[in-house]
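Every protein chain except one is present and positioned as in the full complex.
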Amino acid sequence: MKYYARRLTFYVITLWAAISLNFFIPRLMPGNAEDIFRAKMARKGELTPAMEKSIQLLFGSDDQSSLWDQYLRYWNNLLHGDLGTSITKFPAPVSELIGQALPWTIVLVGLATVLSFVIGISLGAWVGWRRGTWVDGIIPASTLLQSVPYFWLALILIAVFSVNLAWFPIIGGYDTFMFPDGPVATWEFFSSAVYHGFLPALTIVLSSVGGWLLGMRNMMVSTLSEDYITTAEAKGLRPFRVLTTYATRNAALPSLAGFSVSLGFVVAGSIVMEQVFTYPGVGKLMINAVQDKDFALMQGVFLVITVTVLAANFLMDLLYGFIDPRARHNG
Amino acid sequence: MIRSKGRTRLLTAVALASGLTLLATGCGSSGDDGDKGSASKGDGVLTVWAGSQTPIVANFNPYAPTVLHAALGGVYETLFYYNKASAEAPTPMLGESFEFNEDGTELTITIREGVTWNDGKPFTAEDVVWSFTNDTSKPEYLASAEVVDPTTVKLTFTGPQFTNEFALLGASWMVPQHVWKDVPDPVTFANEAPVGTGPYTVQSTSDASYTIVANPDYWGGAPAVEKVQYLGIDANTSAESLLKTGKVDWAGMFVADPDALTADGRLGYINTPQDPTVLYTCANVDAGCAGAQTDVAVRQALNVAIDRGVINEKAFVGLAGEISPTFALLGRDDKWISPDVEKVSPQEANAAEAGKILEAAGYTKGGDGIYEKDGKKVELTLTSVEGWSDYNAAAELIAAQAKAAGIAVTASTVTWDEFSDSRQTGSFELIMGGVVGTSVADPFQIYRDWFSGEYTQPVGTQLESGEWNFSRYSNPTVDAAVNAAAATNDEAAKKAAYATIQTEITRDLPYIPLVINATQTFFDQKDFTGWPTEGDLYAFPPSWGSVSAGVVLSTIKPTE
Partner (left out) sequence: MADDDIRTREFVTPATSSSPVAEAVADGIAPSIRTDGLVPDVPASDGDVPSAALAADAPVTAPPRRGFREMLPRRSGKLVVGLVLTIGIVLFAVIAPFVTQDPWNYDNPVFEPPSAAHLLGTNNLGADLFAQLAEGAAGSLTVGLVAGAIAVVLSLFFGIVAGYVGGWTDEGLSLVTNVMLVIPGLPLVIVIASYMESRSMWIIAVVLGLTSWAGSAIVLRSQAKSLRSRDYVAASRVAGEKPLRIITVEILPNLLPLLAAQFLFAVVLAILAEAGLSYLGLGPSGAITWGTMLNQASQHNAFTIGAWWWFVPPGLMIALFGCGLSLINFSIDEIINPKLRTAPAAVKSVRQARKAQVRGEGAHPAPAQDAPVDGDDTGGNALEKERVNA
């Protein structure tokens, strides 16, 4: 039990640190959010006196109390599930904005992560199995893929497939011309969402599959030189059985650990990618918030991201503590 | 191993399940039910990008800073329309006529008869009074507003308000009293189903777009374009691609190579330069400014050393307009330009002239070709906002041109926040910056907000809301002339005051004028006709224009 208590303490401290960081960083930012907001608005068009007044009212309320009071109030609101109201997307509550964005990110980035893991592991197992043959030539290619900047790939995919060939849409998570009223629960909508998610998903898969592939390949090579594999071969087991039952299973173990952590980072999404595709996910929300100095939104998004990562780690801790008793003892 | 596999499956399942649940909640929050899936390209729906970014949040409150564009002009209207693209008289909208009293302390407005709100109730003089006097909109200088008779409203001010004619008549939204009197907090009111008098009504809002439909009872006759969809797009790049592929029909945005978009003839294009780009100089030693630019001779030398033609050609892709050092918009405001001053800033560099100015002021050329005085070199730092590549390039060009004239200018880029902070507090030497163009054919607002000593603060103190005099320029002659112009409605008197101001500012150059920024608009001329053109600028063309967008929307027609 000591193990679990320690882990729990750790998570509580981490959560506290993350939330506090979350609170203080934006507040220590230089520049007056109100000025910045007004100037941004002025750049977009006329700012009527009534709007000027509204801005003052919107911002004016929370500037009176001390930072410490604000911090306490922030915690109090958090504990009541209140993430505040977005200034740039006024009057939407932050929780609603995040609630709308989360599913898009989780489904898209989640599926793409799973897909790229499965593809990477399968390919990696195969490349490892065929070690020492021409297949090893895949290695340099996959290191290249692995080092390609996500957003660059995304921009090129858009330029080629969306703009020039017009095979895929340019922006959005679904066809807003067909569904001007937003998401509906129909098959048409679903297929539109899949169609719109294809290029973003392809971007993620292409640029992350290399890492899984290389890792798995190396593990396979190591594993295949284990004694028990030799034994299995010596027993006359069919190569396919050795590959699947003996080698791949064992070689995939460390990758699985990495995979479960990477699932935790799914919500952090693919910030830059979402920006490129105007994909309605959490990452884009974060960029908007940062660019417009929308504190409440920024804090909310950051909080959700951190909490998901922590939750994924915690879950993994529990599971591993269960699967592998050594983990509980090894400090 | 079996366990591991199970764990993977479990995690995947959890991820998917949570995703789906959330998706379901996401679905619930979309707008009201309209006729779903009926809008697609080619069926007469006009798609517009007015600069909104996703996610779109329904907000049609004209008093909210985050109001969606269609509300301003599409749904809500003002009493008059002031066309900032031309010098013509204001067009009556909900108002028929207006008249100031002799000293500008009273404004009598006659309103249009027979107008109804889109909920069927009549538009009345009481609504007008409410629109001027509610807590959110009431200007400080407004003493009272009263209904004289069912079609006449009289506003009384605390002082002469000739200069606020546009703010009162062209930028005050008319809202229905019967709806707004029950709104507890007009600032936080999202007003998702707005009741206005405009040519359109809101149909639905989703996270990615919102749709407005023609108001059949519009006082000006139902608009011909029945449905307009406003998109949320996050990057100019995407918007440009969508314009190119025919998904967006109307957008006001900067495009470096407009010809590439208009090549196939579907898209029309118009450029209506409006906003000046200048060099802010921290000009006033008394206010605490420091640096070589505080010497008027240095500013004058810089002014003639700059090659504006090259700057426009290179940095602004030849799309910017020529600027007048008087800050009157050339073409539109020509009548306000005093005959005694230079009408247009020099378009070519004149390094010799710059040298003469500096030498006359006691500067001598040092061994490195840079002028100096009392052992101090004329060295300046010119900042521009990182990522504003046209400004960055212009700054680089200016640095090179200034060097040729013996002035050392170092161009550097800063973040937007740093830029904002330094101009607010006056801690800068030179900044590449913009001046907000006026919404009416009169440069007065620039003179008052940007040049008068009452609209600035000492260096180190942030400018207050509504103050734009970043240069800290303070000149009693200018201040007096600004006040004189504000107190009169007589054109000759105003011209005299402006001439005084122009003489002062073209000599002192607290803002060194460069160019007038391009304001580009792209529109689908194949499927829709009646867009504003160079020959017929009946309204300011960009899709984001407030009021003007409503005028354009109610004028254009689908092609048969």
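List of remarks:
Letters A and B name the chains as they come in the text, with residue numbers starting at 1 for each one.
By definition in this document, contacts are C-beta pairs under 8 Å (C-beta built on N, C-alpha and C of every residue); 3 or more make two chains touch, one makes a residue touch a chain.
Values in this document were obtained by computation on a predicted structure and should not be read as measured data.
The hidden chain makes contact, of the residues B:249, B:333 or B:421, with B:421. Among the residues A:91, A:110, A:211 or A:280, only A:211 touches the chain that is left out of the figure.
From the options A:82, A:188 or A:233, the residue with contact to the unseen chain in the full assembly is A:233.
Here one chain is not drawn; of A:55, A:83, A:111 or A:158, the residue touching it is A:158.
Listed here are the chain B residues that touch the chain not shown: 235-237, 240-241, 244, 255-257, 260, 314-315, 317, 386-387, 389, 393, 396-397, 412-415, 417-418, 421. The chain not shown here touches chain A at positions 3, 6-7, 10-11, 13-14, 17-18, 21, 25-26, 28-31, 113, 116-117, 120, 131-133, 136, 139-140, 143-153, 155-156, 158-159, 163, 207-208, 211-212, 214-216, 218-219, 221-222, 224-227, 230, 233, 250, 253-255, 257-259, 261-262, 265, 268-273, 275, 283, 286-287, 290-291, 293, 298, 301-302, 305-306, 309-310, 313-314, 316-317, 320, 323-324, 326-331.
Convention: only the chains that are shown with their structure count from here on.
Chain B has its Cα centroid 37 Å from the Cα centroid of chain A. Note for the complex: chain A touches chain B at residues 29-32, 35-39, 41-58, 86-92, 96-97, 99-104, 106-107, 110, 114, 155, 158, 162-163, 166, 170-174, 176-185, 188, 249-250, 252-253, 256, 259-260, 263, 266, 275-276, 278, 280, 284-285, 288, 315, 319, 323.
Listing the residues of chain B that touch chain A in their complex gives 1, 3-4, 7-8, 11-12, 15-16, 18-27, 29-34, 36-37, 39-41, 45, 47, 51, 53-55, 57, 59, 62-67, 136-137, 139, 167, 171-173, 187-190, 203-211, 229, 231-235, 237-238, 241-242, 244-245, 247, 416-417, 420-421, 424, 434, 436, 439, 462, 465-466, 544-546.
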